[in-house]
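Quick notes on the structure that follows.
Removed from the display is one protein chain of the complex; every other protein chain stays in position.
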Amino acid sequence: MFSRILIANRGEIALRIIRAARELGVETVCVYSEADREGPWLEFADRTICIGPAPSSESYLRIDRIISAAEIANVDAIHPGYGFLAENAHFAEVCRDCHIEFIGPSPEAMGLLGDKLSCRQMATRTRTPIFPGSKDPIKSQDDAVKLASEIGYPVIVKASAGGGGRGMRIAHNEAALRSGISAASKEAEAAFGNGAVYLEKFLEDARHVEIQVLGDKRGNVLQLFDRDCTSQRRHQKLVEEAPAPGVDPKKREAVAKSAAEMIRRAGYAGAATVEFLMDRDQNFYMLEVNTRVQVEHPVTEMVTGIDIVKETIRIAAGEPLPLKQREVTLRGHSIECRINAEDPDKGFIPQPGLITEFSPPGGPGVRLDTHVRAGYRIPSAYDSLIGKLIVHGADREEAIARMRGALKEFKIAPIKTTIPLHRRLMDERQFTDADFDIHYIERLLKSDNSDVAQKV
Amino acid sequence: MFSRILIANRGEIALRIIRAARELGVETVCVYSEADREGPWLEFADRTICIGPAPSSESYLRIDRIISAAEIANVDAIHPGYGFLAENAHFAEVCRDCHIEFIGPSPEAMGLLGDKLSCRQMATRTRTPIFPGSKDPIKSQDDAVKLASEIGYPVIVKASAGGGGRGMRIAHNEAALRSGISAASKEAEAAFGNGAVYLEKFLEDARHVEIQVLGDKRGNVLQLFDRDCTSQRRHQKLVEEAPAPGVDPKKREAVAKSAAEMIRRAGYAGAATVEFLMDRDQNFYMLEVNTRVQVEHPVTEMVTGIDIVKETIRIAAGEPLPLKQREVTLRGHSIECRINAEDPDKGFIPQPGLITEFSPPGGPGVRLDTHVRAGYRIPSAYDSLIGKLIVHGADREEAIARMRGALKEFKIAPIKTTIPLHRRLMDERQFTDADFDIHYIERLLKSDNSDVAQKV
Amino acid sequence: MLDIRKLKELVRLMVANDLTELDLRDSEEQVTLRRHRLNHAPPLDAGPALEAEAPSPRDTAAARTAASATIAASGLTKIASPMVGTFYAAASPDGAPFVTAGSVVEPDTVVCLVEAMKIFNEIKAECSGTVEKVLVKNGDAIEFGEPLFLIRPK
Partner (left out) sequence: MLDIRKLKELVRLMVANDLTELDLRDSEEQVTLRRHRLNHAPPLDAGPALEAEAPSPRDTAAARTAASATIAASGLTKIASPMVGTFYAAASPDGAPFVTAGSVVEPDTVVCLVEAMKIFNEIKAECSGTVEKVLVKNGDAIEFGEPLFLIRPK
């Protein structure tokens, strides 16, 4: 096992990694920007190193500064968390060159699965279900139009290097497709430095279901079942749960198995998530593979009893997976609500500022992953995620009832958060019946004549 | 199911019952004393009724006032929690007379198992192991001396109606036995209104292991495995865990089975705990039966996934137990540390007063059951328990590591608590190896030349 | 003359001890500092049931505390319920109320009945004066310590 690791991240995931490392007896070094000088998570690190000013381009995204910090702190490995450099194959390469273990997949496996097009090719080999669409990047608008007429509209143009909704365009006809290709390509070029886009059949009315996989350095893989992340707003997940409600066990099993096999064949070591859309007939179509720990990993931890973040560290240190597939069992149901510092009344604009009141919920089956507390000032430079409220119950009904109660108890003031929206969602029939698709929250919000706060 | 219940308790257990009822869709009415007017748990009740001034003899122990409150609030049932009226058979009878369901066993079953002597007699019939000792109350000191010489010293004199360490005397010789009988009898008369005492063999060097049982009104029982509560100070439990470490599975199974059978034969509906001492050879000897939910019930909830407090409500409402015995499985290991507002440097005197800083721990496998928060003033009139920190891990080692981390994160100021003592215990070899007996904490504290705070 | 160091010390004292009010007076000057906290209303005294500032029920605590301040100023006294139960203004459903606004009471005057566990308990005034106001209605459920009547003392 490592004796010391550096955490190249901030906020709740930095604290999550500190907690995991501490239980493994591994020391932690946290890098931070000047805006995070007072970050409460830094208190729990064994050492902290300031690496730059507030903008992440000058701190959390600065490979040179992070590597320098790793060298002066003499760490064995770097955990990237999610976001920032987590899916940056170049960073993983630099770590390798500097003889620092990158806690995540090899640059090769990351590149293979992180690029959406090569990932589609991998999926084809392991019979992981994918959408009909391009095998290669779009070379000309005419080729794309021809393919689209074969697979039928609507289609979606996606950035090969993309993620999180950027570099995507939906087209219902030829004109929209032609303009969408150039727009998506430009956006992708700007966001990821790679303008390659491709075409897929687009599903209007689908659920988002994903499979959590772990692979070790000895060629073993485990699938930790599925999660449902259908509750989204503008492609940003708001509520996640495990297992995905109402999925036929045989379909679940087949998809999870093929996803695990894809990860195994990619020679992948670490945590990976294979994301799918699922239509009303429970047909699955792969969206992409996330080559890192996910924000929503806790719901899988709750139902499997496996500490995913600890496993990422153990795997990077060369340890084998602790269980066989048949030993991984599901218990109960888990739901996570993302608590964002955003004002739902004002189009979900981020709400940086001082938290003066912070009263967390508690009791059986309630878990809170947060880096904030009363007296903490949310900086404006970063993501608005300030916490994840996770519940576990014997079944989905109990989990929903528990989440309702926990949301009732949870008080954060004076900043606005997504808590009132979550309170409302837990009472929405579409959510409670799992009779939903990835656009249902947007439809709900649009159908309001007034704001959410008045309704809850 | 009931539509509304009254909670005849305060603090963390009142909040625990509110949470359970809320998830069942049952309204809650909380009675409170004037000293608890600002109790944070009252915010989460559907209705609150003041029943008297601070002394519990004038509020939480006043049967007439609680019943009046139940009548004006028109509740279906009363949950007594633990302590106060929870093991008062007369209260259970009054409830029945008033056609209010008492959430707990019938007065008859409570009387049968609550009285230690009749409980010993029940145990004999179901082959639940007991200490050699009296079959009936001690009639004369001479009879007791004769019996003691048969079973051998040391012996313990216990109040038949007792509990929690009161009305007990240990005797290593005849003189101590004679004086102990009259002292214990007087104490028992004063504390419980019943001076009957009896004699048992006394074990110097034992662990405290107990079996959690649930019985419904249809004659079904479930045993939810065992807990270890060896970490005590002056007969007050400080740390509890499930399952009891290192117990031979066959012995565990046999004792749990006999305990469940005893509860079944008593016609018992509700949660019961059968307490045992266990010697170095893992022989069990029954201590007593607690006819109510225990402070330490959460550790069993964590490893079985069963919500014990919800089950007490369901059982009282006439519902059958939700599982068969074979469906109850253990997952992982759970530990609870009792957070008391006490000053370990000053002989653990209670520390009432204002809490200005309250920073709870969080993350995976961490549960906090507490009714306090920053800004809460701990009243001096009641118990010093201000919270229970519970962790769950894949095994005992992970649970201990997790508890260490959670205790490190937990900050309460300016009042003194048992947190520093727990931090120390989690590093004590006797605890980590489970190589302990019920006196080990007292020995540790005695062996200190200085106070605990300096050592941690 | 206001001593700055003293003021600073008082402010530190205020913050350290979580005080909600500080009065500072000298010959020329008076400074009042209040500091309201977010999570915690000032604790009410847990006094006997019958007094000018008797604790009021929780759900309307703020309103009633405000009211009782006026009361204290106006010299009125409360008769508070010594038990939990149901308030009855009269001995029988059709009977006249024991007292109404304007009634004169002595310490032994029965002012109402409170029913608890099927038993009707006579509540006595335990003070002398004139009933200014009846605060609860016939049949109301009442808490321990809940104010029932306002009395203007003799």
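By written order: A, B and C. Residues from 1 in each chain.
Methods note: a contact is a pair of C-beta atoms (placed from the backbone, for glycine too) under 8 Å apart; a residue touches a chain by one contact, two chains touch by 3 or more.
What you are looking at is a predicted structure, and each value in this text was computed from that prediction instead of being measured.
Visitor: Using the touch definition up top, pick the residue from A:Lys251, A:Arg331, A:Arg373 or A:Lys408 that touches the left-out chain.
Guide: A:Arg373
Visitor: Contact with the hidden chain only, please: which subunit A residues?
Guide: 31-32, 34-35, 37-38, 40, 42, 48-54, 59, 64-65, 67-69, 71-73, 98, 354, 356, 373-377
Going forward, only the chains that are shown with their structure count from here on.
Visitor: Closest chain to the protein CA centroid?
Guide: Closest to the centre of all protein C-alpha atoms: chain B.
Visitor: Relative to subunit B, which chain's C-alpha centre is the most remote?
Guide: A
Visitor: Using mean CA coordinates as chain centres, what's the gap between subunit B and subunit C in Å?
Guide: Using C-alpha averages as centres, the distance is 38 Å.
Visitor: Centroid of subunit A to centroid of subunit C, CA atoms only: how many Å?
Guide: Taking the average C-alpha coordinate of subunit A and of subunit C, the gap between them is 56 Å.
Visitor: With chain centres defined as C-alpha means, what is the inter-centre distance between subunit A and subunit B in Å?
Guide: A distance of 42 Å separates the two centres.
Visitor: Can you list the residues of subunit C that touch 2 or more other chains?
Guide: Residue numbers touching two or more other chains: 38-39.
Visitor: Out of subunit A, which residues touch more than one other chain, so two or more?
Guide: Each of 359 in subunit A touches at least two other chains.
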